[in-house]
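Yeah, one chain of the complex is gone here, protein chain that is, but the others are all in their spots.
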Amino acid sequence: MKSQKILNDPVYGFITIPSELIFAIIDHPYFQRLRRIRQLGLTDFVYPGALHTRFHHALGAMHLMSITLDNLRLKGTDISDSEYEAALIAILLHDIGHGPFSHALEFSLLEGIPHEELSILTIEALNREFAGQLDLAISIFKNKYPRKFLNQLVSSQLDIDRLDYLQRDCFFTGVSEGTIGADRIIKMMAVHKDQLVIEEKGIYSIENFLSARRLMYWQVYLHKTTVSAEKMLINLITRAKTLARQGLSFQVSEEFDFFLKNPLHLKDFQSNPQILEQFLQLDDFDIWGAIKLWKSHPDYVLKNISRMFLTRNLFKINLVNDPFSPEEIQEQMEKTRQKLAIPSADLDYFFSHGKVSNYGYLASDRINILTKKGKVVDVATAADLPNIKVMSKIVEKYYVCKAKNLILS
Amino acid sequence: MKSQKILNDPVYGFITIPSELIFAIIDHPYFQRLRRIRQLGLTDFVYPGALHTRFHHALGAMHLMSITLDNLRLKGTDISDSEYEAALIAILLHDIGHGPFSHALEFSLLEGIPHEELSILTIEALNREFAGQLDLAISIFKNKYPRKFLNQLVSSQLDIDRLDYLQRDCFFTGVSEGTIGADRIIKMMAVHKDQLVIEEKGIYSIENFLSARRLMYWQVYLHKTTVSAEKMLINLITRAKTLARQGLSFQVSEEFDFFLKNPLHLKDFQSNPQILEQFLQLDDFDIWGAIKLWKSHPDYVLKNISRMFLTRNLFKINLVNDPFSPEEIQEQMEKTRQKLAIPSADLDYFFSHGKVSNYGYLASDRINILTKKGKVVDVATAADLPNIKVMSKIVEKYYVCKAKNLILS
Amino acid sequence: MKSQKILNDPVYGFITIPSELIFAIIDHPYFQRLRRIRQLGLTDFVYPGALHTRFHHALGAMHLMSITLDNLRLKGTDISDSEYEAALIAILLHDIGHGPFSHALEFSLLEGIPHEELSILTIEALNREFAGQLDLAISIFKNKYPRKFLNQLVSSQLDIDRLDYLQRDCFFTGVSEGTIGADRIIKMMAVHKDQLVIEEKGIYSIENFLSARRLMYWQVYLHKTTVSAEKMLINLITRAKTLARQGLSFQVSEEFDFFLKNPLHLKDFQSNPQILEQFLQLDDFDIWGAIKLWKSHPDYVLKNISRMFLTRNLFKINLVNDPFSPEEIQEQMEKTRQKLAIPSADLDYFFSHGKVSNYGYLASDRINILTKKGKVVDVATAADLPNIKVMSKIVEKYYVCKAKNLILS
Partner (left out) sequence: MKSQKILNDPVYGFITIPSELIFAIIDHPYFQRLRRIRQLGLTDFVYPGALHTRFHHALGAMHLMSITLDNLRLKGTDISDSEYEAALIAILLHDIGHGPFSHALEFSLLEGIPHEELSILTIEALNREFAGQLDLAISIFKNKYPRKFLNQLVSSQLDIDRLDYLQRDCFFTGVSEGTIGADRIIKMMAVHKDQLVIEEKGIYSIENFLSARRLMYWQVYLHKTTVSAEKMLINLITRAKTLARQGLSFQVSEEFDFFLKNPLHLKDFQSNPQILEQFLQLDDFDIWGAIKLWKSHPDYVLKNISRMFLTRNLFKINLVNDPFSPEEIQEQMEKTRQKLAIPSADLDYFFSHGKVSNYGYLASDRINILTKKGKVVDVATAADLPNIKVMSKIVEKYYVCKAKNLILS
């Protein structure tokens, strides 16, 4: 009798790890590191329960993938055991390239390297260690495998990734109205000519899914307090990089120090495997550990922002529907500069403005409905879903945020 | 130490009955009768858990009302203890005039008497028994009380009634994606110039509420199987009435017999209190008890439809987006008549067609948003809610349904 | 692509019906009738949400059985496809012989025929209709199949029946602390020498399961109000039988009438298949339909008890830990007789006394633990579970209950 590895998940009850290979991948330090990267970065400043990690999300997505594939098999879609395992691995590793506070740091600690690219590099590195056993997973992940539905399950507008993270984020934030009925959506999935489709009777679940996702964006992911905290983090890292590149040394981990000192681009990761290796040592604790140090740092920018994080004295933010005029921004900048009594050159660390945007449905990456008559149509053209077309409009909001006060000495 | 009356509710945990008067109302036979009227009629043919009653819904709505009023008081709205109790009574009794399988039988057992009218008559009857203690509740219920928000909480497009029934129906059907976040909506409610308003930051919850409600309509309330079962019930009662008015006697309860025999209109209820008293003896068990008898009745219409209910051999229904042409209906009728081998005169008992309709937002009964700047605007005009305007479009669907087979002897 | 039949269940999300044969069984009138028999009889007088039916419970148990067998297969236990389907059928039909308000009416409407016997007769009747396809299920159900664990899953102290009903009753009553962690228990199940065992690391789940079950007994199944309502029902049926056997006719369904008139024993069911057929027409609605009629019946016993049900004016009950002395009972009877002003001969209809009992663990039907060292031991001997031995003590409670008041005219 071989004991099954199982994991507790408050969202689904139990998650079974279905194969030795998958267990070995989960056990790998690259994957274990996801235990130390929160799924929602700084969102716990607004929703204190939102402390769940990318580790749990990846496992949850693997679990849903396995339910989905079982269901498709029951409906008669032929899925081989290797395709099954590869799809599970592909979803398990789809976010493996995320660094700490990913979205925020993609554009500050790194110089704008998409995490998808780093995920691919990391999966390829793992594949070398696992002697090519991840070939098929990589092929699915890169959408080179002929059976397109497998990639669509990993990455599309109705992929398993979203089904898990929406449910999980909703669970841990406590925003119950974000519930999406992933169970029903999965039951409605089918494969038609190797494409992922949704049976027509599931259209209201899709509409509700898109609406719930929209809600989660404005209520959680783009919540003004989260936007403000992320901006603070970006400013903090930017300052540290500036100082590091001026030659200052920090008592941080050597990997973090490396990324502070060196401007790195995707090609550097591609040409030098050591850099990826370094990157895969980083996690949220490097940043938080630094904040704990920097709260007493002589540099007043590092000190102030670090202390703001530790006392939840975040930048005051104003998030509105209409853009601010250049004059208004200018005026607010000037007022802030005077109030904080800082040199103009440092204002950018304590004053930020910009926009956030979101859409409900992305027309270019359509969700396909299989009608009762066997036709495949875009969900946005379904006669009784007037909402969806409207939801494809991109909504933008504009913000200004700034420090409330500083300790200058 | 006075023990509090409490009731278990799987939806909210516990419901406290807050006053002696309210306890006496709940204990009254008119209210206890709601224990025997299901909230969702025949929906359990589709969702087997949907067996909850109007009794539980009324108590749940009272519970939410009490949370809502507590919250409004915390926000500074002055609500006197008598207003508080009256609002609780008004919501508790808002559905007291419902008969068995209400929506279906409003237009078959009764001749189209709206249950709201019967609710008022019943509350007035109770008020006589309770020596005028329900005066204020009646005034709120009839929207004659000057502080309009109290009536709006009882009856409007975002009333406590809906907040409870959507949550409750969602819970007992298991359609989890219908979750509406009633908690958050209640927290966002405020009173502005005696009108109920929603604070601006709650707009996404409202949007999601409307979208969830729409989902529940198509997924549950207007589910094709429910539509079909209700049509069968209407046909069954219509047949029984026809026979009763031809002089046939049934072994049913005397009250049910009375309503089968006599065509009654609202004015009959108003002029003769005995009729209301009779009506308030009816519940689902009268109908089900009759079905159990009629399954062996010599009349083949009663027998067949009753048996269909008991074996879940429901009318086959086709529910589509576009109207059927008169020719198509004619053709289907003829085919059905031939297949079932029945006289044309009886075809209406076994063949029905019609339409169902629903809307997401009713522009005429607007939901008011209180903006951060203190302005009151219709939710449908909020800049970043493109959905809502679209949801005010009425969606209609068309159906044809018919018996699959009959036992003629 | 073959569409899977699925059912919504608020407890588990979705239940899949895994084979054509099982679908046909569920569709059979004998099984559909379980839609009209509540799992918890009159318990909704205490817990208004407890309206769930034996239909839903049977489906839920089938669902858990399927999860259990999948899990055992993963652990290496060989289970053939026919064993799998037979085990599902056995659990699906384990309660098929229950009549309306089963436990109460087993000893009043029937003359003490255990529902297990009627279940066997019913499954055999179904087997004839299904041309022997239920042979293996019957063999498992009757514990004649050599692989004992299959029967143990259907009927033992830790069977799938209990795992479902405890969870389900807990869900619908709202007694959340009755939660048993069925998921974990199932994961801990294993098969050792064809016996069902629990892996040692699961012992705390077993302890908690037994403790939760004990709680559910005292908090729900033997709640004093339920005991009182059941006693009333027994008295009502007893009266109706007495009158029927004196020649009185009721306007009830012919099947109900048949059982009121005729004293029937197990051998009658065995010798005459028509009797079983009649029995399988009965459901809760026959009883409730009769109560609706009897509320106006000239017999004052029928009238009074029926009205008490309809207005929730239940017998007042006193449930205590120590037996009442004969004198005390005598005194209370006399007082009740005088208060109600009824003849002594009728007192038994309005006054009852007796005892209820429960145990936490039944030593004679042990739960087996498989230790890490591969030994099988009784859970009650596990060193660090002092509780369980203690829980095998039978706890008895004693009650007296009586009508509060009567309408005599």
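Chains here go by letter, A, B and C, matching the order in which they are written, and residues are numbered from 1 within each.
In the analysis below, contacts are C-beta pairs under 8 Å (C-beta built on N, C-alpha and C of every residue); 3 or more make two chains touch, one makes a residue touch a chain.
It should be emphasised that the depicted structure is a prediction, and the values quoted were computed from it without experimental measurement.
Chemist: One chain is left out of this view; which of C:T77, C:T242 or C:N387 touches it in the full complex?
Modeler: Spelled out, the listed residue whose C-beta touches the missing chain is C:N387.
Chemist: Given that one chain is not shown, which residue among A:I22, A:A87, A:V175 or A:L302 touches it?
Modeler: Candidates A:I22, A:A87, A:V175 or A:L302; residue touching the omitted chain: A:V175.
Chemist: Which one, A:I291, A:I305, A:I342 or A:V356, makes contact with the chain that was left out?
Modeler: Looking across A:I291, A:I305, A:I342 or A:V356, the contact with the absent chain belongs to A:I291.
Chemist: Where does subunit A touch the missing chain, residue by residue?
Modeler: Residues 7-11, 13, 27, 29, 32-33, 35-36, 44, 46-49, 51-53, 55-56, 59, 171-176, 251-254, 283, 285-286, 288-293, 295-296, 310-312 of subunit A touch the chain absent from view.
Chemist: Which subunit C residues would touch the chain omitted from the figure, given the whole complex?
Modeler: Missing-chain contacts on subunit C: residues 175-181, 183-184, 204-205, 207-209, 211-212, 214-215, 218-219, 321, 360, 383-384, 386-387, 390-391, 393, 395, 397.
Chemist: To test your reading of the contact rule: which positions on subunit B touch the chain that is missing from view?
Modeler: Those residues of subunit B that touch the unshown chain are 1-4, 6, 13-14, 16, 71, 74-77, 183-184, 187, 190, 192.
As a convention for this text, only the chains that are shown with their structure count from here on.
Chemist: Shared interface numbers for subunit A and subunit C above half of all numbers used, same, or below, different?
Modeler: Comparing the two copies, subunit A and subunit C contact each other through largely the same residue numbers, since over half are shared.
Chemist: Between subunit A and subunit B, what is the gap in Å from one C-alpha centre to the other?
Modeler: Chain centres of subunit A and subunit B, defined by C-alpha means, are spaced 43 Å apart.
Chemist: Starting from the mean Cα coordinates of subunit B and subunit C, work out the distance between those two points in Å.
Modeler: Averaging C-alpha atoms per chain gives centres 32 Å apart.
Chemist: Hey, how far is the Cα centre of subunit A from the one of subunit C, in Å?
Modeler: 49
Chemist: Where in subunit A do residues touch two or more of the other chains?
Modeler: 183-184, in rising order.
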